[in-house]
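Just one protein chain is left out here, and the rest sit where they should.
Right after this comes chain A.
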Amino acid sequence: MVSTRLDLDPRLTVTARELAARAAQPVIDLATRHTTVSVERAVLRLAGLAGTDPVAGEGDIPWVNRVVDTVREQVGLEHGVALPVWHAITSGAAHDLDDVAEQVGAGTARFTVPEGTAAEQARAAARAASARGIARIDANRARRDELVALHGDPPRRPWIYLIVATGDIYEDIPQAQAAARAGADVIAVIRSTGQSLLDYVPEGATRTGYAGTYATGENFRLMRAALDDVSAELGRYVRLTNYASGLCMPEIAVLAGQERLDMMLNDAMYGILFRDINPVRTFVDQRFSRMVHARAGIIINTGEDNYLTTADAVDEAHTVTVSQLLNERFAHEAGLADWQIGLGHAFEIQPDLPESFRLELAHAMLARSLFPDAPLKWMPPTKHMTGDVFRGYLLDGFFNLAGLLTDQSILLVGMMTEAVVTPWLSDRDLALRNVRYVLDAAGGLSEDFSPPPGGFIDRRAHTVLTEAVTLLERIVQDGLLESIAAGTFGITKRPADRGKGLDGVARIAADHYNPALDVLTEKADD
């Protein structure tokens, strides 16, 4: 199939990537020098620790939180939890991880940081436990490959991505199955508002989410099983998406790997800019979570669409490109392959602006041409959906057409009732009819569509890319953390010493040991 591409000036694209790598490097170095409570909890989850302490709080505090907090109180976080926790096991103080948790619950756990031979034994045991956890994730990846081979991929691109969000996993399931039957290739279960800012992952099947359903291991499992059923029925593997963002990115990444989710929202900077999460916490967490996603064969979706909801989609178009380049760099560094990097962008230009559709095409083609092997995620208009549902339906039609013309990979279905109500059954149905009409009527049109060099679209794409390079130069000069603090992305200023979750960050000691990183990096070097 012929794909639409612009011939971007190679000097610009090479420079852009070099600058992105230089801008990202100090932050990557920073991430390797720190750990967080969530990374350490993820290590325990990977080793199989689950469940909640029935006594602490209202019985909803996960054991991983209780253990990490107790280790931290007793010996600090800077060595990592693996050394003290597995030392408790190898020294005979506890039988296994569950026993460690029980002792924490009973208040009898006494953690120490082992040295010498004892440390070697603890490291070996922790590594073996992590390797078993990774093996489970590997098995899920292999199972996905089998099921895709058995049922097949969607018959065409873009994949149709639909959101479900009732708050109740048992309501979500029939809705998700209905959406799949109606043509959705990817189901995203939106999380409960505010879960980003919870410093723990809720447990079990949940029915009380708020504008969305909590991301929990059990909810993941239930939904994946339901979509496996409908995949078999439809003869098409239906993918499941959730969100590795907020304060628990690393843990949710582990849960996603354990329950065979297929795609995850995972942006390097979203939490900082839009959730006021501490920048260091975010960069440490996103790196670990992406290493897990890489291993799990999960496609990440980045959140560049968000910039355009707070900033002007024309004036600030280059900030999207800059964020895509940084997200790509962070993703590569964490071991994600190009086919796993679902960079985001959105159709958010003011529709009353003359040539707004041509500008949208230019921006979308820039992303397509700059990231030829990335499964780009194309997001529908939200900012200029006014409540005029008729105009909204037309705008969504143009959005669908732009996605098709510019060869986007994943198309998030726009709702004409955006900004009015959470989608009704009929809204989803009408939205899918809109997508199907455009795909059926113009499916091969990108073959006939090649904007001429020097034309409006080509020039606009180069302008945006040039502006992106200029901004990257400034970021390299000022430093990425400093740029974020100064409000370079969006209008928000986010200093590195502020924001939520900062107290969960620790600089690592020389003997720090993270067995999960050990296993993940070893395999990545193969």
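As a working rule, a residue touches a chain if its C-beta (ideal position, glycine included) is under 8 Å from a C-beta of that chain, and two chains touch if they have at least 3 such contacts; residues count from 1.
As a working rule, contacts and distances are computed from a predicted model.
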item: Hidden chain of the complex, named as in its UniProt record, picked from "Branched-chain amino acid ABC transporter permease", "Lysine 2,3-aminomutase", "NADH-quinone oxidoreductase subunit H" or "Molydopterin dinucleotide binding domain-containing protein"; value: "Lysine 2,3-aminomutase"
item: Residue touching the undisplayed chain, where the options are A:G194, A:P351 or A:G397; value: A:G194
item: Touching the absent chain when the full complex is considered, from A:G152, A:P372 or A:G387; value: A:G387
item: Residue touching the undisplayed chain, where the options are A:T13, A:T112 or A:T422; value: A:T422
item: Absent-chain interface as seen on chain A, which is shown; value: 178, 181-182, 193-194, 196-197, 210-211, 274-276, 309-310, 312, 383, 387, 419, 422, 424-426, 429-430, 491-492
